[in-house]
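Complex shown without one protein chain; remaining protein chains in place.
For reference, chains read A, B and C in written order, and residue numbers begin at 1 within each chain.
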Amino acid sequence: MPYRDEQLTEEKVFKDPVHRYIHVRDKVIWDLVGTAEFQRLRRVKQLGTTNLTFHGAEHSRFNHSLGVYEIVRRILENFRDQPEWDPSERLVCLCAALLHDLGHGPFSHSFEKVFNLDHEEFTRAIILGNTEVNAVLRRVDESFPQDVADVINKTYANKLVVSLISSQIDADRMDYLQRDAYFTGVSYGYFDMERILRVMRPLEDQLVIKESGMHAVEDYIMSRYQMYWQVYFHPVTRSAEVILTKILHRAMHLYHSNKYQFALKPRHFESFFNKEISVEDYLKLDENIVYYYFQIWQEENDEILANLCRRFVNRDLFKYIEFDPGNRYRELIELKEAFAEAGIDPAYYLEVDSSSDLPYDFYRPGEEEERLPIHLLFPNGELKELSRLSDIVEAISGKKRTDHKLYFPKDLIEQLPEESQAKKRILEILRG
Amino acid sequence: MPYRDEQLTEEKVFKDPVHRYIHVRDKVIWDLVGTAEFQRLRRVKQLGTTNLTFHGAEHSRFNHSLGVYEIVRRILENFRDQPEWDPSERLVCLCAALLHDLGHGPFSHSFEKVFNLDHEEFTRAIILGNTEVNAVLRRVDESFPQDVADVINKTYANKLVVSLISSQIDADRMDYLQRDAYFTGVSYGYFDMERILRVMRPLEDQLVIKESGMHAVEDYIMSRYQMYWQVYFHPVTRSAEVILTKILHRAMHLYHSNKYQFALKPRHFESFFNKEISVEDYLKLDENIVYYYFQIWQEENDEILANLCRRFVNRDLFKYIEFDPGNRYRELIELKEAFAEAGIDPAYYLEVDSSSDLPYDFYRPGEEEERLPIHLLFPNGELKELSRLSDIVEAISGKKRTDHKLYFPKDLIEQLPEESQAKKRILEILRG
Amino acid sequence: MPYRDEQLTEEKVFKDPVHRYIHVRDKVIWDLVGTAEFQRLRRVKQLGTTNLTFHGAEHSRFNHSLGVYEIVRRILENFRDQPEWDPSERLVCLCAALLHDLGHGPFSHSFEKVFNLDHEEFTRAIILGNTEVNAVLRRVDESFPQDVADVINKTYANKLVVSLISSQIDADRMDYLQRDAYFTGVSYGYFDMERILRVMRPLEDQLVIKESGMHAVEDYIMSRYQMYWQVYFHPVTRSAEVILTKILHRAMHLYHSNKYQFALKPRHFESFFNKEISVEDYLKLDENIVYYYFQIWQEENDEILANLCRRFVNRDLFKYIEFDPGNRYRELIELKEAFAEAGIDPAYYLEVDSSSDLPYDFYRPGEEEERLPIHLLFPNGELKELSRLSDIVEAISGKKRTDHKLYFPKDLIEQLPEESQAKKRILEILRG
Partner (left out) sequence: MPYRDEQLTEEKVFKDPVHRYIHVRDKVIWDLVGTAEFQRLRRVKQLGTTNLTFHGAEHSRFNHSLGVYEIVRRILENFRDQPEWDPSERLVCLCAALLHDLGHGPFSHSFEKVFNLDHEEFTRAIILGNTEVNAVLRRVDESFPQDVADVINKTYANKLVVSLISSQIDADRMDYLQRDAYFTGVSYGYFDMERILRVMRPLEDQLVIKESGMHAVEDYIMSRYQMYWQVYFHPVTRSAEVILTKILHRAMHLYHSNKYQFALKPRHFESFFNKEISVEDYLKLDENIVYYYFQIWQEENDEILANLCRRFVNRDLFKYIEFDPGNRYRELIELKEAFAEAGIDPAYYLEVDSSSDLPYDFYRPGEEEERLPIHLLFPNGELKELSRLSDIVEAISGKKRTDHKLYFPKDLIEQLPEESQAKKRILEILRG
């Protein structure tokens, strides 16, 4: 169904370091960018704590969301002459691209883990709720918010539309690889996107790639692989996440224990601690708010909370060693006991973090529920799945690589008295 | 005097998008980066409200400070063989480069204007006060903090050292032009820094440029000129600054008027409102804190404060027109009267902002007190001032260009009833 | 009149380092690229002898011609919605852009000077003559070759079409600045072309620039200024050109003097020496041919010819000093006498070269016959000439800067016997 698609009197642009310019002709897009809910994404960093490792990575989700929109806009411009493409789907694609991360909160990964949240649920709730975004979308059509939500939810009838934003080679990934590479300054995230866009074809319910573009896609898959191991799973970043998680746990623990009196009450966190989070509450929590609490909490009476906050704010992170809990389970137990004996609470100061817990899905056909594999289109119309043709993709796609690290506060251990038996045992185990 | 300059066992690097890598060999530098006061710079954006215009400009002063350090490090590496260079000054140069912006608070420009502050004073106070930075510097030598402060203060005996960080072509400017260009995505801030570093020579008490490098310096000056007009003085950025200033004024006004009861008391601002700011208080205020207040204040009872905060947080900025108050003073008075009549307080909703009020000093020899002009060194040893040789620099250096804009809330005016006489007068004057 | 504009079944691309991809949809364009005359441009360097100074500058006119085509293609894509633009002019624009340099021979600048040629005349002759290019163009329409020639000749009725390829801010200049910067590796040639294309508007018979793009145009003008002085007028490049010119003069002299017997007869040069050059002869001469002769001529019996060829081939160039013949005319005469006395023929071993002889026309409104000044378009429809608004452009536009250099073979002078009076006089004058 064709929507009411009002055009701006003159095209507007945003200057963007990655795509040079982001072009807007549709009034809906312009108005969506102006909503309070979308502007809020300026206050949520795209890469959470990564800027503590790569200082350039201070870019926000606002930044990335515009980029995903722009890539989809360019793809659709290429699709204009493709008979398999239904041009009436254009607006829902653009809006879904722009809004697909709308429900991200601060440090999403850690918050989702601690409070068992799903940011995609909040994205839907914001789009369908009583919000500025919803009002703008309804101006197109009463059913339009639901359509946009369905695309993001991957339940939209036209799967081709879904795959633009959510597939093995979608606009989301293409933007974040390039953008995260640009802002961190690493060279691994680049690939020839212009070529990929040129060889992308709509075919029934999926995006396929002309076979001549196979090497460009290989290069994209390799960029993804490299960015994961070089940037996204960087152990220093994960150390900051460990601390962040511990802060949230400690604050929740104190909140629920009736004895403790906060100097600064965790008002913005209450609904999280009580697991009754309204959209309104959710939208109020951004990184500034979280940082505000952590800064103030550096002076709380609870020494654990204060100490963890001081670590997070001043980047005084935990150290780490390789440590596979599968092989060294016995030692891990001993370590916890020694920590406890030494007066360092292992619940807050010891953590095994495994990077395969993190979303690590670069190309595993069949294993994932939602991500379709990439198909190459041959001149004779045949389709072949990428890993059957590419040795490199085949090499990566089958294997699950896991990286286990043990995080701990080296400084606290060093401060233990020389004669402490616990200290000796701790150091022994850590030395391996 | 040679300092105790302990080396790290192995060089460390930071990945930097602008200089590729930032190299650290001196333990002092590494330790300074780790102090709470330096880490705080992560929470102060380099370009204040510019990210509301150029969404990529989310980089912090932490980012820039490392860059200035790196440039000075490279300059000094080139100077190793120069007889005019005293290698014992190396460490004070590096420290001063790293710490030169340590006293910047959030949105410095606006805060300095409203509260009549000087961030350089705070830089000195932090270096000389009871801080982690001071402790690290004192490990070099008891007098070392004072030396570093003197360099930043431009009172250090060796003026050559001062000019590395503060002159017409210093490491500070070379870093911010490139960095701000990189993060905003504009192409104007680039120049051939590697060439400029190659032609830079220490000569008595100044840095001079070999004459063969004149065109590279011209290009640098032009980058500066372009960045000022394209980025730093962008009217949308200034609109956000106008609102920010008004918020601070309004909050101070309410604080001093005994009648108003804040829902959220401006605890972190009190020392600013009372003009009794301790270093400790100052260090507690970063952008997260400011944003926290502004977000909460969106629901204050005072409608002006709440409205201005909503505008700032949601980027609902004032519109602007060209307006030279020198020629249109009478109209400005009328406009204020009409605003008042319409119930829109002109003290908070009307502002003429002139960009020549902002630091605009690219090359005006003689006019500025502190910035030395750039001298070109000829093979015969002669020195000539740059603007005498370059038509382009001459063209820029003499003239003061001012850009006046009038900022106002277009939406509030449009909401006035059609029959309002004030509305008519306002619109007449705004149309010019 | 709409031409027969056959489309390729599928868009083809050339990978281009400057514009990323060059897109071809029109069969005429594809066929023109395949002609022998266009392929010949691969054997003519874009910057003649510049690669002897900047070793990266080995790119051909083939390279540049594709780039100019691509820029015009992008401009016209932007013009699709502009009512002032007549879409039936599209194909003539694209062809003229592609072919505008078709008549360039090897080392055009020197050949044109020595033999008093005009490459534009040859461009026309090739387009209108019995060539593959002509045959392809005629497939569009019998009168089409003439139309294309008229555009290049600047006599085409629609001046807007002419200005795309030949004005102060045309596709030709925009391509060569960026391309020459890319291949030399200097940073000066960059400007924000994407922005300029966005603010370019067809208006009656000229291309104008929306006023909001003034700074981008300033930056483009500055790039041009810098490229001229840093690259195009580089004295080492000019030294090679001086030698090249001398070789041509010497060979012509020997050819016309009946006495000399060439070991390798200048067969390919005869028509040039006799000033009766057919298109066919002209097309046969490319840089490989010229180099072949010069390499063989290193062993000619004529010592001057052989020596000059050895210098050119092995980059054993003349040295240079600043030397204004206006002020030092007397000395120049003496120098020639001393050279002659020392047995070094001043006709071939001494040359004053002034760079303002070279095409140096960045923005001098009124002085040039053909280049229209750049007009800025204001929102109210008013047009203003650029230099009235831009201090920087004003600074450059009025002034003619000339750079005089004297070129001479330092090695030959040094080899003169110590006691030679001529040597003494020569060295005295050269020292100034």
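Going forward, a residue touches a chain if its C-beta (ideal position, glycine included) is under 8 Å from a C-beta of that chain, and two chains touch if they have at least 3 such contacts.
None of the values given here were measured: they were computed from a predicted structure.
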item: Hidden-chain contact residue, picked from the options C:A263, C:V313 or C:I333; value: C:V313
item: Candidate in contact with the missing chain, chosen from B:H119, B:R198 or B:K336; value: B:R198
item: Options C:D141, C:D205, C:E270 or C:E287, residue touching the unrepresented chain; value: C:E287
item: Option touching the unshown chain, where A:E142, A:D391 or A:E419 are the choices; value: A:D391
item: Residues belonging to subunit B that touch the chain removed from view; value: 13, 20-21, 194-195, 198
item: Hidden partner chain, residues of subunit A it touches; value: 186-188, 190-192, 215, 218-219, 222, 225-226, 229-230, 391-392, 394-396, 399, 401
item: Touch list for subunit C against the chain that is not drawn; value: 14-18, 20, 34-36, 39, 42-43, 51, 54-56, 58-60, 62-63, 66, 182-186, 284, 286-289, 291-292, 295, 313-316
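Keep this in mind: only the chains that are shown with their structure count from here on.
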item: For subunit B paired with subunit C, centre-to-centre distance based on mean C-alpha positions, whole Å; value: 44
item: Separation of mean Cα positions, subunit B and subunit A [Å, integer]; value: 32
item: Centre-of-Cα separation between subunit C and subunit A, whole angstrom; value: 52
item: For subunit C, residues contacting two or more additional chains; value: none
